[in-house]
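Just one protein chain is left out here, and the rest sit where they should.
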Amino acid sequence: MPVHLTVNGRAETLDLDLRTTLLAGLRDGLGLTGTKEGCDRGECGACTVLVNGRPALACLMLAVSAEGQTITTIEGLAADGSLHAVQQAFVDHDALQCGFCTPGQIMAAVGCIEAGKAGSTAEIREWMSGNLCRCAAYPQIVAAVAAAANVGR
Amino acid sequence: MHPFEYRKVASAAEAIAQSADRRDAIYLAGGTEVVNWLKDGIVTPSLLIDLSACEFDRVSLDAETLSIGGLARMATVAADPAVQQIAPAITQAIEASASPAIRQMATIAGNLLQRTRCPYFLGARHSALGTRPSALGTRPASAERRVPSAEPCNRRVAGSGCGVVAGDQVGAAILGASPGCVATHPSDLAVVLAVLEAELVVQGEAGRRILGVEALYPVTADPAVENTLLRGELITAVRVPVGRAAGRARYLKIRRRASFDFALVAAAGYWLVEDGVVADVRLGFGGVAARPWRARTAEAHLIGRQPTAESVARAVAAELANAVFLPGNRYKADLLAAAATKLLLDPPGLP
Partner (left out) sequence: MSQSSRREFLRVAAAAGGGLVLAISLPGCGPRAGGGKGPAVDPIDPGVFVRINPDNTIAITIAKSEMGQGVRTSLAMIVAEELDADWNQVRVEQASFAPKYGEMGTGGSSSVSSNWKRLREAGAALKGMLVAAAAKDWNVDPKDCRTENSFVIHQASDRRTHYGALAAKAAGMPLPKTVVLKPKADWKLLGKDRHGVDVGDIIHGKAIFGLDLKIPGMLYAAIERTSVFGGTVKSVDSARALAVPGVKQVVELPAVGDGINIHAGVAVVATNTWAALQGRRQLAVTWNPGPRAAESSEAYQAFMTAAVARTGDETVNKQGDPDAVLAKATKVVSSTFETPFLSHATMEPMNCTAQVTGDQVEVWSPTQFPDWGAQALAQALKTDIKNVQVHVSLMGGGFGRRINPDFTVEAALLSQKINQPVKVVWTREDDLRHDFYRPCSTHRIEASLGADGFPEAWRHRISTPSIDVFYGPKPAAGWGPNESDGSANMSYRVPNRSCEYTLLESGVPRGWWRAVSTTHGMFAVESMIDELAEAAGRDPYEYRMALIDNVWWQQPPDSKDFPFKAERLKGVLKMAADKAGWGKTMPAGHGMGISCGFDHLGYAAEVFEVSVINNRLRVHRVVVAADSGPVLNPNGARAQLEGGITQGLSAAMKERITIAGGAVKERNFDGYQILRINEAPAQIEVHFVETDTHPTGFGEPGLPPVAAALTNAIYRATGKRVRSLPIGLRMV
């Protein structure tokens, strides 16, 4: 079944089994492997993308439900080659170790800041709690999100 | 995942019409429940009706009613100024639910229609914390069948038995259970809505009807009945009466993890003290039954009493007079009393 999406500003058509998740559609169908699969149950947050600007877990969304919607993945976050404030903050604060959860962390952080939930360390810790990091770069992630939120202000 | 047809609809009426001739159609809203059910084979519909394009997702307020669309996203509702002002416990309950990412996707109606997290229902999705290895460990694993159906669960396979009896009892119900099922309902929001005496606007083939939130759930746990909606019916809105209860009620959830966990127990409510005694009170419990549990016995017990921890403890004990405990969930009695005491005497601050 064909699904039409705008992904990172480009119109894309995916022909897939309608049981396919958005995650599988992005990774296998479009080769956008920046979005990671860590649990396929909405537990780890590694597959977080933006759907119409809101964070969504791509593993809990059928690709077909995203018909006609606008998806932003980690690959499309840096507009015109310049880093998004959250990406820059993750670099500045070394907010990653192995980097596997990082795309999901960054997309969740974008959502957290846009929802106005990055006002304090406690708030950031709560609002980023859907994203697991086994390497535990947690202190740096909190610092990066706080810094990026300040840039936006 | 079994094959299914998929249709996206633009209105409740269209959704109902689509489901009319398909007995096993199910609705898809936020997806955070249904997509996992599909993956796990908990549901095997022949038709999936996607509601995401429907517009009953707004929050509105008039003098008497705060109205929340069934398709409103949990995060949107929690952040809504009207909700925070009129019924802050709704925001508290939502923000205690799942994770921020899930709340961005999940809908209000979907939250009320969640299915139990009982490990046996989910195919022995075993909770590693606070539990001792279950007696299942000694069951001979002869000719193991494929995993999801390996654990007994009357809710999953009628007549297969209940794994909790000899197994993991930490989450099991203490009130309103039936011999065949001790599942608890996982919704935090439902507990608050029961205390606020909210109504559901339900639409179906036969038209529109109004249902009290408590009436959505069977009185006694029945493994064959998840809820009292008729086939094809949709919750299009939740209506919360504006007033003292909505304004004063608070929600307190006790769980093992700081986030992304279901309640061991939860309490919602408030009291009003006049002349040194309780003049008005509402109290509801979560994590104790297959439904949100309005603690009317406890409420009656508290009226006219001094607002003390002792009064609360006695009231909770009265509410639990008919409770049935298993060895693994006895802790809930004390924890519930502690939660109710904290809720009423030292209510959690607002976000």
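Just so it is clear, A and B label the chains in written order, and each chain counts residues from 1 on its own.
By definition in this document, contacts are C-beta pairs under 8 Å (C-beta built on N, C-alpha and C of every residue); 3 or more make two chains touch, one makes a residue touch a chain.
Computed from a prediction, not measured in an experiment: that's the story for all the values here.
From the options A:3, A:106 or A:147, the residue with contact to the unseen chain in the full assembly is A:106.
Considering A:3, A:110 or A:133, the position touching the chain not shown turns out to be A:133 (whole complex).
Here the missing chain is touched by one residue of A:30, A:46 or A:147, and it is A:46. Annotation for subunit B: contacts to the undisplayed chain at residues 1, 41, 119, 124-130, 132-134, 136-144, 146-147, 254-260, 264, 331, 338. Residues of subunit A that touch the chain left out of the display are 16-17, 19-21, 24, 27-28, 31-41, 43-44, 46, 73-75, 77-78, 83, 87, 90-91, 94, 96-103, 106, 121, 125-126, 128-129, 131-142.
Please note the rule applied: only the chains that are shown with their structure count from here on.
Between subunit A and subunit B the centroid-to-centroid distance comes to 29 Å (mean Cα coordinates, whole Å).
Contact residues of subunit B toward subunit A in the complex are 1, 3-4, 6, 8, 28, 31-32, 35-36, 38-39, 48, 50, 52, 75, 79, 95, 98-102, 104-105, 258-260.
The touching residues of subunit A, when paired with subunit B in their complex, are 1, 18-19, 21, 40-43, 45, 48, 54-57, 59-62, 64-65, 67, 108, 111-112, 115-117, 126-131.
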